[in-house]
Structure formats: structure tokens, C-alpha cells
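Every protein chain except one is present and positioned as in the full complex.
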Amino acid sequence: MSKDDFLSKVLSKAKLTRRSFLKWSAAVGGTAAVAGGVPEGFKQAIPVAFAEEEGKWVPASCWHDCGSKGFNKAYVVDGLPVFQGTDDTVEDKPNRPQLRACAKGRAQRNHLLSAGRLKYPMKRKHWEPGGGNKELRGKDEWVRISWDEALDLMAKEMLRIREEHGNKSVLCVRPGEPTERLMSAFGGYVNGWGEHSGGTFSAAWHLGWGIPFSELENDRLDLENTELFVLWASNPAWSRAGIPMYDMTRYKKNGAKVIVVDPFYSATAQTLADEWIPCRPATDTAFFLAMAYVLLTEDDPEKDPLIDWEFLHKYTVGFDEDHMPEGANPKENYKDYILGTYDGQPKTPEWASEICGTPPEQIRYLARRIATTNKVAFRMSPAPARVHNADSLPQAVMTLGAMTGHMGRSGRQFGHDWGHSFLAEGYPLLVGGWMLTPTSYVNGEPFENPLASGFKGYFGAFWRNERFEDDDVWLINYNELWHALNIGEYTVGKDKKREVDIKMIYHVYNNKMNQFPGTMESIEVHKKVDFVVTQNLFLNPTAQYSDLVLPVQSHWEKYGYVRMGYRNQIMWTSQVMDPYFESKSDSWISREIAKRLGLDPDKVIPCSFKQNVFDHVAACGVIKEDGSGYKPLVTITEEDMEEFGFEGEPQEGQISLKEFKEKGIYHIEREKGDKYEHIPYKDFVDDPENNPRNTPSGKFEIHCQSYADYITNCGWDEKSPIGKYVPPLEGYESTFEDWENKVKGEYPLQQYDLHVLRRVHSTLDNAPWLQEAFLQSFWMNPIDAEARGIENGETVLIRSRYGKVLRNVTVTPKIMPGVVALGQGAWVNIDEETGVDRGGCPNVLHGSVSTGQGHMGLNSCNVEVEKWEGEPLKYDHQLPPLVPLKEA
Amino acid sequence: MVKQYAFYFDASACIGCKTCQIACKDKKNNTPGVNFRRVVEYGDGGWVPHPVHKELLMPSNFFAYYVSSACMHCEEPICVEVCPTGAMHKREDGVVLVDESKCVGCRLCEQACPYGAPQFNEESGVMTKCDLCIDFLEAGLQPACVASCPQRALDIGELEELKKKYGDVNAIEPLPDGQYTKPAIVITPHPDSQKSGEGTGKILNPMEV
Partner (left out) sequence: MVFNDWPLVIFSILAQLAVGTFVILGVVRLMTDSERRETAFFRLLNRGWIGSFVVVSIALLISLLHLGSPLNAPLTVLNLGSAWLSREVLFGLLFALFAGLMALFQWRQISTQSIRDLLYGLGTVSGLGLIFSMSMIYRYVETQPAWNTPYTTVMFFLTAGVLGSLTVIVLMITNALFLKEDLKEAWYGRFLQGTIMTSLILIGLDVLVYFFYVLGLFNGIPEAQATAQLLTNQFSILFVLRILFVLLGAVLGGLHLTRLMKTEKAKNLMVATIFAAFLLVLTSELISRFLFYAANVRIGI
């Protein structure tokens, strides 16, 4: 349907007399007009009364990477969504809870129909082949162009750049499969490597701990047996919306105790905590070492047993002199490090307290409480691991778990969830969709980026290996990406750098200018290259600094989407509405560019979107009753295929195609004691001989040479094989100019980032309803505010070594003194005059620097905060929406 | 037939996630500034020096919790009593509704209601508020907010039955004492909940409600 059809359809509906519910969407199609800060699209408030016969519920996707899963549906009248609903397909009960969406999911309609959506391909006015006036990026005017023009122009410039500079001058970071296939067929592209979420847990599998995914946490039914939960840096109320928090609340109501360790008196702490123990960000390792010290020095196997020696000796290596892995230096054992035998510094609670800000007796108390409680479940988010130099944290956590024996046993766990709770609780009972295959084209030919051969698909480049040094592998670590491109050199290994000269940046399905550290350098880089293209739904920051912007369709506008929920649900959502104006799918765009590049479009995109969705549906699997494997989920008949227009083989499953499509979700009901209960490491703990860990020693490695070597080879830091404390690049210690005499330095505060309710990273940041409901806050303790003469609600300037950010401050005792926090994901918005970010993007404050395993180092940077004397900031919802094109 | 519909709210389970608020906004297609359901955060706390290690600061008297509130469909609705036009009225099943065709937009109900439930719509010039999603109720569905809550902290039902099931608390800070309007609500307090009128805390998110 052409844009005119869409517009006239929407407009004509607005005139419907029957019930003029569509007034808002009339304006959605309209211009940028803004009245009193209210986007035109939402001025009218004429609600639709629900009447079964008039519309229908359509399962509607919420596909964002929030790590949590929710089921949405939309009530569609005459082709347009008039309101949303959530899972009511099953009766709600703890063994089979409804999969309810979060606030963000419920604002999808508002987001997708808001005035900020991209409608047409656009070109930067002063762009010319080779770049034109590059300085104008970010402030030039936009010119609407046709798809043909856009695609021709893009293909031509791609060919020129390849011709003149080669494929290794094209950067495209994790763009999603349709683009990966295109760019691979084009001859390859420079990609990034690393992991955003997991921090230093990402490579902790070297220890024999914390991966594969199903080995992170116990099954949700098993945790009903837990007596004490220690939620360390864990705020499921905000960042694991849905079942994880619902479950925690159930456990608590059934009598479990909860201790929360966090610099922030989070919503989780408010709701669940019996005790809240504050600790500074980025200092957790010290805290853990001190707990180990308490257990070691106070343990008396007879009178006061605190340590599970049997566990340590049977299942681990490296704890003490007598249990070292082969070939290791016996002096490099954990126990002597803790006691300070060789380095002269016992890791006492007093020592740790100075660093982490938690009183020594609380450290002692927590250690003893964990050690003396029968069933403890320890949960950590990767937030404290998303810290520079935090490579010892996983070892410290695992070791405390081993010392107290809270692993591999019912009701007991010592784990983390890698930021994505669907990775927790155990292997999935329903499989399909995005996670199922390395390619999301189930029946498509495999593909490979010629500049990263051997690293297939989405998860290909989490970890570094020796191949990175080979000439045909071009992968740059996420954290140093912008700096590397800025100086033209990146790290390929220990003492090995390589020159890189990027001419084209192609942003698809991400917002890395905003989401990688070093936003200020990223902007510089964007102003240097010849050609920047962004393919997105909105004019997000990367799009703002682009030359060409291609509007894409959301999953609400495509045939369907298959996605797993938590362990027990799988969803098949459907098309809710017609494509928004001229937006196209990512796969359509790839096909069309392929044609113009002289490639075979059928090789790039092997089948129609619809057929691909069907292939996914057919491939969905459900666990067999005995837990031994998967069988097909969906029953598909010849008639189904005829009716829906798919090709494939008929199959027998648990639910008919029609029912699945209509309901949009399939649940598995759980039963206590069923075959699906899951406790990580249980098989190892039950029978270590026959189920060794995947390490040289076959055990958990407290002393782990392979982990140390891995990190050392990454090229940024040397790592000891045991979990020694290393002060972070920018942590608490570095807020001092003189640590010994406690003289504060130029940046005396610790800033860290929170994953907030307002958005999923930078996605949904511009949804008007969410902007109104959740301010883009900057949190600061009253003591720090008072010292700077700052009052609640005032605009403040936050300065770091790398950039400056403006924000209206929320002065609250809920955050520790000395610590300040921003919600991550806010869209950068640089004021051209002052160079200050008015948007509140924390990556403006972070430097593009890699440490350790090249993990994200976002949860501590040093800042100073002062009152802003310029014009005060307005809150986002009081500002006019960012509208891509001011058209007549 | 229901005699008095009522909401149930579990303050010990509410995490302030505002899913209910957005679900309501979506169902009612409300403009910015108009929210039939709002989530308030209430609490307090401070930091005091550690008795021995003076340079360490420790949290003291900390508490905070959330209250999600919409119209209480009160048994003695002050909004109805003050309304000059009769636009604000109470149905037989207890639901308090605005008849927008009658409303003169004098905003007196808004001034009077201690729950901030009536929300004036500047565009249309009339008062609007929570109607308990009666269209959903009639179709056998739950109100949008209730069905949305990921924490199962909301429910609706017959007031007397909810009272039997959950007790008769109908006010915690920062909600007003129930004496003013006899709100049709049953609350399970948060362990830190404070009694209405006696709270020592304050609303922590004034800009967001």
C-alpha cells in the first residue's frame, strides 16, 4: 500500500461518524504540529468502548532486548490498533503464570504510531558521493527521496567504496541477519566483538562455571525451597520485568528472607528486602574477598563450622596449597591470598570496608549468615561485572559459593543471570524462533562474513580467539571501537595492533553511537567517514548523524514473529496493522540493495517473509514428557498450508496451527517434581567422576590458568590465575588524587548506569507515554547535593574525563552518598554551542576504553557535578517530539 | 448483581512499575497529563555516621513503598455530592461515572476528591475519570489495569467479598483516611506502610504523578 493509501485510510477513518476513535491516528499521519508540548498524535482522547463484534484481538509482538519477555496483543478495529491487552489465554496460577507484558510493552502502540516514526527514505541535503560537507552531519537538513533513489545511491556508493578502499573499510556492527547476509555476500564487513550484558561473566566459563546458559540459575519451582535469597546488584523489579519479580514476591510471601546488596535502594529492595546492605559500585570483589576472610578466620569445623571443606576439596582446585591444579605455583592459592600470607595484606572486612563503604561488621554478618543458613540462593546481575578490571569478580563469587556449598543442590545456588532472565532457570522447555538456529532463515543457505570466517551468526563473536590476529578476520572490540576508529588503530591481541580506516558505517538494528562507551568520539568518527547509513524506525542518534536514512517496518507491520518467552512459553505474534507509510522490512531492503549490487537476491534473502515465519512455526519444539529431547510443537495439515499459503511438510504436534496463530502463545504447565526441574551443576555434584566440568581439571577452577591466559591474550591487561582484587580504571579509589591521605581528586563522585523502566536501552525512549511516566532522572544523595548547593529538581552539569551531560537532578537518600546514577539509553543530544549533551546519555561520560576481557565497563566512571547556570532543562515530555521531516 | 464494585490493591507486592498506569492510558487513549491510574512512591530515610568508623555513612530509618491508585468508586463519593449537574453519578453497582454530555467542566469534583481521581481533559473541556472499564466488565474481561499487573497486585470484586478475603484496610499513606469518602478499596499493606494521616514520609516522585 502506498503512503497515500495509508494516509487517506487513516484520515477517512478519522471522519467516521460511527465512532471517531481514530482522531489520534489522523494526526499521526499529519504534520509535526505541536500544541503545548503534546504531540499532535495524542491530543484527542476519544476512547473506544470494547465491543466484541467490532474488532479482533491480534497477538502483537514486543521484540525488544529487555532480557525479559512479555506477551502483548492488540485490539484491532478496521485494521488499526485501538488498544492493547496482555496474556489471558490461560488461567493464571503459579505453576503456569500468564506472561504479562510490562509498561514498555503496553506503550508499543503509542511508540509505533507516534509522530517521531520515520515515514520515507531521507538523504542529508549536503551529502555527495565521498561525503560532501561532513561537518554538517548531525545538523544538516533532510530531503525526502524515493526508495529507488535511496537504494541506487546507496549501492553506487558502496561499490565505489569497495572499489577504492576494500571491504575492510565498511563497518556494520551486529546488524541482524538480513543485513548480515547482504553484507557477507557483498564481500564482508568489519564487525565488533564482545558482549554488552554479561560483563566479566562473559568469559567466566573458563572457570567451569556460569555457562552454558542453562547453568546459571535453579529452576523457578526449585527456588521455592530456598530460605534466604541474597539479591546482589539485582533489581528484577526494573530490569527483569515479569515472571522473575513475580516469583521473588511469591518466595518472599511464602516465608523466604531477602537481603539486597546494592548502592541503590531499588524498587526490588523496597518491595522485598528484609535487610538492605549498601555497597559502592565496582567494589564488589573486595567485599567478596573479605567475606572469604571472615569464613576462613572464624571457621571452626567443630564448634562453628562455616566452610564446606568437603565441597571445596571435592569439586574445586586452587583454594589452598594442597589442592592446586597441575603445574600451578602452590603459592598462588586463594587461601593465602585472602590471608595475605605473601602480599602482606590480609583481606579483612576493615580493608574491604574502606573500599566498598559497607561497615566491617555488616560484611562479617553477611558472610556468616550465608554460611550458616541451610538453603541460600545467591543471585547477582552482571551489573557489577560491567565494570573495568572486574575480571576477578566471577572467581570471587564462584569461590564463595563453593566455600559455603550452595551449589548444585536443591534450593541453593550461587549464580547470575547474564542480564537476561530467560537464560536463567534452565534449558528451555519450548524452543523456536530467534534462538533456535544460527540463521533465522530456517531453510536458508548458511552464510559467513568473509572478514570473520569461522564466526557464524549472531553469537559468533562473543569471545576473542587466536584467529582474530589473522588477516582475514576484522573484529574490533566494542569498548574501544570508537576510539580505535578515531585514531585508526585497534587491538587484535597482546602487544598487537592493527591499522583500520573506515569509510562507510551502516547501522542496522542498533544504536551503537549511543550505546557503546565513547559517544563523543563516536560523533567525531561519524563526521570523518564518507558515508553513514541508518536503517531504523526512528530518527535515533545514529540516524541523526547519517547521510541516508531508511525507514523500516516494525514487527507489528510484518506477517509474524516467533519468539521464546521464559522456559515455559513460546509466542507466535502476528501482523497488527499495515506498514507505516513507506517503511519496508529489513529483508526487503537487503534484497533490493543486493539487486543493485549485482548480487543474487534469492541467495541473500532465500524466501518470502511469510514463508520464513511459517518455517519457524513448523520448527518449534516442545520438550518430551520424559525430558529427553524435543518434539514438534505445532500440528500442520495440508489444508493449513493451502489455506495460509505456506509450503512444507505436514506434521503432528501439540497444538493446531490455527489455534497457535489465534492465541499467539503456548504455555507448559509445571508440576513440582516433574521431569523438568533443573539445578545447575547437580549432575557434577552428584557424580563428579562421570560428569566433570569442562575444564582441564574437570572441576571448578578457583585457580584458572586458561582464564588468565585468555584475558592476557586479549591484549589490555595481565590477569592473575586467582581472583585478586584489581582497583578498577575508574572506581572508588580513582575518585581520590591521593588515596593514602584521602584527598579527593577532580572527579570525586562515582557515576554508574541503571537499566530503567522508561525504555529498553535506547529503544522506546521517545515513546510519549513512557516519557511522561518515567522522567530521565539523575540520582544524587542529599549529602552530596547539599555540599554542592544543589537542590532537588535543579539542572546540573555532570562532567567526566570524556564529556559533559546536563540533567535535572533527583535528590534522594535512596542512593549511597558519593555515588550518582543515570538511566542508560537516553538519546544523546549535543548542544552545538556548548558541546554539552542535553539528552542525558551516560556514554558521553564513559571513555571508549577496553580492559580485561574487553567486556563493557559502564558501571563506574568518575564525575563531578555542579549547578548549571544556563537555561534549565525541560523534561522530555514537555518538549516537542523529534519529528524526522517537517513536511507540508 | 454486584452491590458495590471495589478494587483490591496489594502494597506488599507492588513494585511501582506503572504497567497498570500505561495499560489504562492505552485503554482510555488519554492525552499526556491525564492519568486515570497513577502510581505514587512514598517513603523516607537518611544517612548517619557509623558509631565507630565515623567516615562511613549508614542508612537509617529507611522505608519506601508504592501505591497505585485510581478512582475508589467511593461509597460516599464527595465528587458526586458536589457536582452541580449530576454529571458525576453513582450507579447501582457502585461504579461512579461521569456523564460527559452533562459535565459543565467546573472542576469542583477534582478539587474535592481526595484521590485525585477526576482528571480534567483540556481538549474536550469535561471531566474524565476511571470508569472501572465497564465495557470490559460487561464483556466478562477484567479492567485493563487489573489484567496488566505483572505482580498480581490489583484485583476487582464485590467490596464485601474482598473485605472477607483480605481484611478491611482502606487507607495507607499517602492516601487519605477512609473517613472522607468511604473508598471502595481493600488494601494489603506493605510491611512499611504507614497509617493515613500519621505518616512520617513524603511522596518521593512528585514530578511523576
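As written, the chain order gives the labels A and B, with residue 1 at the start of each chain.
Quick note on the criterion: contacts are C-beta pairs under 8 Å (C-beta built on N, C-alpha and C of every residue); 3 or more make two chains touch, one makes a residue touch a chain.
These figures come from a predicted structure and were not determined experimentally.
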Touching partners, among the displayed chains, of the absent chain: B
Residue in contact with the excluded chain [from B:71, B:113 or B:145]: B:113
By the contact definition given up top, give the residues of chain B that touch the hidden chain. 38, 40, 67, 69, 78, 80-87, 101-108, 111-116, 120-122, 124-127, 174-177, 180, 197, 203, 209
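Following the convention adopted for this analysis, only the chains that are shown with their structure count from here on.
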Can you name the residues of chain A that touch chain B in the complex? 21, 24, 37-38, 42-52, 70, 82-86, 88, 92, 100-103, 106-107, 109-110, 237-238, 241-243, 245-246, 249, 253, 265, 267-268, 270-271, 276, 278, 353, 357-360, 757, 768-770, 772-775, 781-783, 793, 812-814, 816-817, 875, 877
Could you pull out which chain B residues touch chain A in their complex? 12-19, 21-23, 25-34, 43-47, 50, 53, 56-59, 62-66, 121, 123-124, 128, 133, 135-136, 139, 141-142, 144, 147-152, 190, 204, 207-208
